[in-house]
Every structure is written in C-alpha cells, then in structure tokens.
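Note that this complex is displayed minus one protein chain, with the remaining chains in position.
What follows is chain A.
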Amino acid sequence: MVTNPHRLPQYFLDSFLFLTLVRSASPVQIRFILLQNRQGKTRLARYYVPLEDSEKHKVEYEVHRLVVNRDPKFTNFVEFRTHKVIYRRYAGLFFSLCVDITDNELAYLECIHLFVEILDHFFSNVCELDLVFNFHKVYLILDEFILAGELQETSKRVLLFPS
C-alpha cells in the first residue's frame, strides 16, 4: 500500500499542514495575497506564512474555485478553512487576500482597491498582460505596500513617486 515506508502520503499529512497554517498564522494579519485570472492562472502570489509548495498550489486552486463562480451581487468575503478570503474582481482578474476570521473585511476590500489603483497609475492603464510581463515589478510594488503581512504605506504619492 505504501511504496516508500519512510514517507507518509500527502493526504495523511495534509491535516497537519493545515494545522500549521492555522497556528503559525494566528498573529499575522494577511496570510497571503493572490492574483489570479478567471482560468485560475496565478499572476502573483505572496505568502506571509510558510507553506509547502504543494500546499500553496492547493490553496491557490481552492481559492480560485471559491471565488470564480460567485455572483457579483454576493459579498466579497468567503470563508476559507478557518480563515476568510476577501476578494475583488477587476475584469478577468481576481485579487484575493486571506485574513483572520475576525479582521475588518471592509478595510481589506479598500486595501485591494488601493493596490489596484497604484498598479493602474504605475502601468498607466493596467491590463493583465502588463502584470504577466512585469510580474517582478508587481512584486516590488506590493512589497512597498504590504510587508510582513501588515500594511506599510497608504499614501499613493509615497508609493509611486518616493522622493
């Protein structure tokens, strides 16, 4: 049944990985940020809690499944495992933030919008292709905006045109 006796199968460990996500994550405000298109291709993924690569892919898959079919009239919040995903859709792109269940959802919704505005200014009229070809820049902008899972800067001027 087990091919390699010293390696436990993934499903057996999954519940523990999941525990780790909960535990190590509890004090972090933002657990991860995902930017996915409608097909589920990840355009940006920043994790502020350590996860195995396989677990990351699973998370990305699950989050996409959760948000992609929701009616635009529905809330922008979905419960995801023991956390909450705040997402917002811009054309074919989904921006998702995973935060604590008790956190201020409306504030994070505003956060996503601010981030999009910043991208929009930077790329002047941003589209998905800009983000694909300049993904490294998007990461760097994100790092100026959010660091260690916390908000770093709220001024558009400082973010875009630092002195």
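Rule of thumb we're sticking to: contacts are C-beta pairs under 8 Å (C-beta built on N, C-alpha and C of every residue); 3 or more make two chains touch, one makes a residue touch a chain; residues count from 1.
Everything that follows uses one rule, which is that contacts and distances are computed from a predicted model.
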Statement: Taking the list "Centromere protein S", "Alkyl transferase", "Origin recognition complex subunit 2" or "AP-1 complex subunit gamma", the UniProt entry for the undisplayed chain gives the protein name "AP-1 complex subunit gamma"
- request: Could you list which residues of chain A touch the chain missing from the display?
  value: 1-2, 5-6, 8, 12-13, 16-17, 19-20, 23-24, 27-29, 42-48, 50-51, 53, 57, 70-79, 88-93, 104-107, 109-111, 113-114, 116-117, 120-122, 125-128, 130, 132-137, 139-141, 143-144, 147-148, 150-162
